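Can you read through this structure? Questions will come right after.
Here's a slice of the assembly, chains where they normally sit.
The letters A, B, C and D name the chains in turn, as written, and every chain counts its residues from 1.
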Amino acid sequence: MSETWLPSLITKTPQEGYELAVKLSRVAVKMTQPDPEIRDDLRKVYESDADALIAVSAVVATHYQTVAAANNYWR
Amino acid sequence: MSETWLPSLITKTPQEGYELAVKLSRVAVKMTQPDPEIRDDLRKVYESDADALIAVSAVVATHYQTVAAANNYWR
Amino acid sequence: MSETWLPSLITKTPQEGYELAVKLSRVAVKMTQPDPEIRDDLRKVYESDADALIAVSAVVATHYQTVAAANNYWR
Amino acid sequence: MSETWLPSLITKTPQEGYELAVKLSRVAVKMTQPDPEIRDDLRKVYESDADALIAVSAVVATHYQTVAAANNYWR
């Protein structure tokens, strides 16, 4: 992952900030499991598992705190 | 999810802020599992599972930190 | 839940703030599982389950961060 | 729990603050499971369970953030 995928934490709207938080939550998974085929298999499992979906949502919530603070809450 | 669903983190009251935190916790699930039928099935499972309900509450708590800070705690 | 249940995050003492954090942790459960009978059944399970009690305590801790910050730590 | 158990978040030292964080993490358990006998039984289980001990430590860490901020990190 040597290309630039995160040039800035600044987004135009709260919603774009949320989408960035989702992206941030996925990159750590990619960096830990670089094989896209294995990730696809895992995705089939966790996208139909309530506990895993809630856990994903928790990670997004933590990253959204960071993105929202970076944008001074788009006030 | 290309429509605008999050125009602002600002709410009139702490209670509306809490409702926004609940919404924020659900959107990540929707973005990870876009099929509404599968989500309905999963919901039937987790809404009667104490551990899952507590985990949902944890995600709401994290988002509520963000919303409350954005609103300067409605002071 | 259309009635007002959260008029303010401001409390007179740290202890009242803690009680508010407990309330905040419970409301998300109510909003996800609105049926009081099912919640009563679930409560019987989790109030005798160490892992669930610790998880509840974690949610309270997160909300207490918010309430304490809102009250400027009652300094 | 109508008596005063939390008069202040201010402590003299970082270490006393840590002890307060431990206390804060336990009170939520007491408020959810008020029966001391059941809590004693549960304690025997979780104090010999690595996952539960780590989860307790996580709750303490969250409360310690609050107490440390309240005390301006004892700087």
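Odds and ends about this structure:
Simple rule for what comes next: contacts are C-beta pairs under 8 Å (C-beta built on N, C-alpha and C of every residue); 3 or more make two chains touch, one makes a residue touch a chain.
What you are looking at is a predicted structure, and each value in this text was computed from that prediction instead of being measured.
Here 4 copies are displayed; the structure file describes the full homo-oligomeric complex as 6 copies.
Quick note on the criterion: only the chains that are shown with their structure count from here on.
Taking the mean of the C-alpha atoms as each chain's centre, subunit C and subunit D sit 16 Å apart. Computed from the mean C-alpha positions, the centre of subunit A lies at a distance of 31 Å from the centre of subunit D. Contact of a single residue of subunit B with at least two other chains is seen at positions 46, 49, 51, 55-56, 58, 62, 65, 69.
On the subunit A side of its complex with subunit B, the touching residues are 13-15, 18, 22, 46-51, 53-58, 60-62, 64-65, 68-69, 73-75.
Those residues of subunit C that touch subunit B in the shared complex are 4-10, 24-29, 31-33, 38, 42-43, 45-46, 49, 51-52, 55-56, 58-59, 62-63, 65-66, 69-70.
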